[in-house]
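This is the structure I want to talk about, given as structure tokens.
As you look at this complex, bear in mind that one protein chain is not there, while each of the others sits in place.
This part shows chain A:
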Amino acid sequence: MDFKNFVREFEENVVMVAEGTLEMSTVLENLEDWDSLAVVSTMAIADNMFGVQLDGEEIVSCTTFGELIDKVKNQLSGA
């Protein structure tokens, strides 16, 4: 699975930061654009790229970007 593209898309279109800004330890709530629309946008790109449906509450419960990536990976392996 191409997580590089997912990360790039997430940076560019969801939280709108420069490419390569995010690290696994980045705290999502510290990002200015991390809001309810960002949660929906994350679900949209996961659906587009991997055809998986993420649970909104689970995304909201993620503290760091790394946790979010893990959720997507888990969903993929479970699907």
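For the reader, a short list of remarks on this structure follows.
The working rule: a contact is a pair of C-beta atoms (placed from the backbone, for glycine too) under 8 Å apart; a residue touches a chain by one contact, two chains touch by 3 or more; residues count from 1.
Just so we're on the same page, contacts and distances are computed from a predicted model.
A chain of the complex is left out here; the name its UniProt entry carries, from "MarR family transcriptional regulator", "Ketoacyl-ACP synthase III", "ABC transporter permease" or "Ferrous iron transport protein A", is "Ketoacyl-ACP synthase III". Considering the complete assembly, chain A touches the hidden chain via residues 16, 33, 35-37, 39-41, 43-44, 47-48, 53-57, 59-60.
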